[in-house]
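Just dropping this structure here.
A single protein chain has been omitted; all remaining protein chains appear in their positions.
Let's turn to chain A:
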């Protein structure tokens, strides 16, 4: 299964983390530090797999972002690369040529999209269209809800 998914930039700044296996907060930051150190030092045109503490980490760089997926040794690395690509394509479709800033300012959207693709470390949805449709539906629901409750007068009323 997938143990975690991490996105970080070329400078080692974390952009998204999703943990499917239980990791304490402290472990999480050490894991990220170790992995970004391991991966960022690897040059281009090398293979996309690193062995790390008995797990395998499949990473791939898109523009300035590194997408890393940590899996068990008997999982299929190439499949993970395909899933990463799948995720990136969906992000791209949603944001319209996605860039790092999109993820920074819409980090919860990125999470929602990831949650449609992977649940509990398992692949969920292999159709890009379905994911796009689901996310769009959620967005419209959220928008209407905001429209109802978002105005300042409402806020003042509620807090009185």
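As a working rule, contacts are C-beta pairs under 8 Å (C-beta built on N, C-alpha and C of every residue); 3 or more make two chains touch, one makes a residue touch a chain; residues count from 1.
To be clear about the criterion, contacts and distances are computed from a predicted model.
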Seminar exercise, completed: According to its UniProt record, the missing chain among "AP-3 complex subunit delta", "Origin recognition complex subunit 4", "Guanine nucleotide-binding protein beta g protein beta" or "Growth hormone receptor" is "AP-3 complex subunit delta"
Problem set entry | Absent-chain contact - pick from A:40, A:81 or A:132 | A:81
For this session: Out of A:14, A:40 or A:88, point to the residue that touches the absent chain in the complete complex.
Result: A:14
Problem set entry | For chain A, residues in touch with the removed chain | 1, 14-20, 22-25, 28-29, 32, 43, 45-51, 72, 74, 76-79, 81-83, 104-105, 107-108, 111-112, 115-116, 119-120, 122-127, 130, 134, 137-138, 141-142, 145-146, 148-150, 152, 155-156, 158-159
